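Note that one protein chain is taken out, while the other chains of the complex remain in position.
We call the chains A and B, going by the order they appear; numbering starts again at 1 in every chain.
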Amino acid sequence: MPPRVQQLIDALTATPPLEGYLVVGALMFAIGGWGVLIRRNAVVVFMCVELMINAVNLTLVAFADYLPNAGGLGVSYAVLVIAIAAAEIAVGLAIVLAVFRTRRTVNVDEITSMRG
Amino acid sequence: MQTVGQQLIITAIPTLPALVFLVLVLTGRLLKENAQYVAILGVTISLVFSVFALLFVAGIVPGGGEPIEFSVNWIDLGLGGSFPMGVYIDGLAAVMLVVVCFVSLMIQLYSGAFMEGDKRFAWYYAILNLFTASMLGLVLAPNFIELYVFWELVGLCSYLLVGHWYEKPSARDAAIKAFVVTRIGDAALFVGIIIFWATTGSVAFADVSVAAQSGFIGGSLLTTTVILVFIGAVGKSAQFPLHVWLPDAMEGPTPVSALIHAATMVAAGVYLVARTYDIFVQSPTAMLVVAYIGGFTALMAATMALVKKDIKRVIAYSTVSQLGYMMLGLGLGSYTAGFFHLYNHAFFKALLFLCAGSIIYAMDSYNLFDMGGLRRRMPITFATMLIAGLSLSGVFPFAGFWSKDAIIAAAYEEHYYLLFGMALLTVFLTAFYIFRAIFLAFTGEPRTEPAREAEESPGIMTGPMMLLAFFAVVSGWVGIPEGFGLPVRDYFSEFVHPSEFAITTFGIEAHAFSYALGGISFIAALLGIGLAYTLYVARPELAGTLGSRFSWLYTFLDKGWYFDALYGATFVRFAMWLGRATRRFDRNVIGGLVSGVGRGTLGTGGLLQRLQSGGVQNYALFILLSVLIIGVIVGAQYAVLVVGLIALITITAFAVGTRL
Partner (left out) sequence: MIVAFFFLTGMTLVSALGVVVSRNVVHSALFMSGSFLGIAGFYVMLNAPALAAFQVLIYVGAVTVLMLFGIMFTQRPQARRYRTIINRQFWAGLCVAAGVGGFLAYVLSAEDWGGLQAGNGPRQVAALGRDLLGVSSGSEIFVLLFEVASVLLLVAIVGAIVISRRKVGEGIDSRVEE
């Protein structure tokens, strides 16, 4: 193999640095947060919350892989997070449905009876 | 005072009327007209005890002969000194006690009929008794503080009684005027007391006098303080320039005027000067001030009384004038003469007021020019008023002659010729105005319908009047001087006399009775009576022409030498302006502050309320923003990051602000 191609292949097959995963997680968290703040539909807000949870999960697993004394426990932690997130979605969507039944709307900014 | 029993008796003298006050205040509504019996009982017992005290001090009761003194510690400030409450009765106080109790009893008997049917009958008697108790307490006081306490109480009772008929605006105003004007005197008195206390460490009269002798108070400071105390007396005794309240105080019921503004409260000022005589004599300047103010007031008030139409006003100015006499006597060093005049004056002045009250009871009018010819219809009133008038004018052998003559003689013999002249002129004027009133009221023909219908007053009113008339004649006979040639001693001078210290310090000499001076004053009085007779009985039209010829003088005297107008334009206007300014300040600044706090809170709340929009996403926005801010603060070591984030936060704030 020519050395420059070898270099290219080496470069392309190197493992990404830890910071890479972390930045991706941070950006995904930010996008999810933005969505929570601006979307009116409650279900879409939920989806954005899921995005945020997954971003955090990604960061957690990245640390689990890279830090030597984590002992791989981060992955177990991530499993539990998934479980809890699932529970949260279930209950949350039930609430959205209940609200929709009485108020006929899923727009979050139309539910302001706690105003003042 | 050895035994507890005797101490109890003395203490009961002021306490009994105070108890009557409490009882009547609490049960007055139930008692109604019966309140008078409770009151009269209380005062009668006080009178008996006072007579006992008098006899004790005079030495007639075994074990006595010396002044009564005892006291208990009231406020003990340890090193700061202590203020005892006690009793000190010497000749001066003993006589005063009897006078106050007796006159009060007469008034309370009289009021039973005069105030019949009044809405606040029991309250009237209650305050009357409170007044009696306070006056008695004042007389008994051995030190300045106790005196001041009762001084103030007496002023309060005067306010309450003058304003008894408070439905009348004039009565309300008069009560306030009385209180405020005497307040000026009270304030000066209090300053004087404090100076005495600060310089000598004690407030007892004896202690202060001794300390002043020993030089604890320097000459000019002593004079100033004594004059301050005298200003207190000026206020209470309605001397110039604080005399303006007494004529207005006639808005109160007539028995009140008789008790308070003739015999007792206004005498408190004179009594104060007499009580603190040992301190006064140490300052010759102060004595001069006392004498001249007394003399001037006597003359001034007599001129004002010449033209009054209201019979009570005439008598009120007469009171001011006679008090001036007493002050004159004290200022000259004639302690005994001054107090003797006070003692006599109590009887005949109270009697004059009661006669006026009797006329008012019969006729319902104060105006002299509504009356006329009453001597046929109200003979007892006529006779008693005549006796009182003669006594007031100083006609021999009535009581007033002896005391007035003593003062005039003292003025002449101490070489104060100006004061002598003023006093003599005042005798003439006094006789004139009082007989003007008597002739206008009792002689001639009735001028109005009520005068034609007038009837003599009931017995309970004429009884006290007759008793007082008796005293108006004989009260002076205990003080007939030696040189008159009668086989009686001058009991009064022996009983009430200045202390040895005062006699030696001021150089008081006893004067033998001088026929010449006595004759001069007697002739002056007769001249005054004669002039009044001429103008009002023999040739009444002359009075009218005189009045119109000298109308400017008439108005000047009628308006009280324009004192009221002067005070009104200066002090009263200033005080009202101050009051209005204070009210404005209170309402706008302080009220504004207080309500401003409320408004501020409401405003802030309103602003904060907008944060509670009810929208979850708003809340989420704020949460994230706060997290960001906290993160920036914590991670401040990343300087570039900080700068960038601050810029971001600023932009966000604007965005939030415009979109919220």
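Heads up, the rule we're going with is that a contact is a pair of C-beta atoms (placed from the backbone, for glycine too) under 8 Å apart; a residue touches a chain by one contact, two chains touch by 3 or more.
Everything quoted here is computed from the prediction, not taken from an experiment.
J.: Need a quick check: the contact residues on subunit A for the chain that isn't drawn.
T.: 11-16, 18-24, 26-35, 37-44, 46-48, 50-51, 54, 57-58, 61-62, 64-68, 70-73, 75-76, 78-80, 82-91, 93-98, 100-102, 104, 106, 108-109
J.: Touching residues of subunit B against the unshown chain: what are they?
T.: Touching the chain left out of view, subunit B contributes residues 615, 617-618, 621, 624-625, 627-628, 631-632, 635, 638, 641, 644-645, 648-649, 651-652, 655-656, 659.
Everything below uses one rule, namely that only the chains that are shown with their structure count from here on.
J.: Cα centroid separation between subunit A and subunit B, in whole Å?
T.: Subunit A and subunit B have C-alpha centres separated by 94 Å.
J.: Give the list of subunit A residues in touch with subunit B in this complex.
T.: Against subunit B, the touching part of subunit A is residues 33, 36-38, 45, 108-109, 111-116.
J.: Looking at the complex, which residues from subunit B come into contact with subunit A?
T.: 609, 612-617, 620-621, 624
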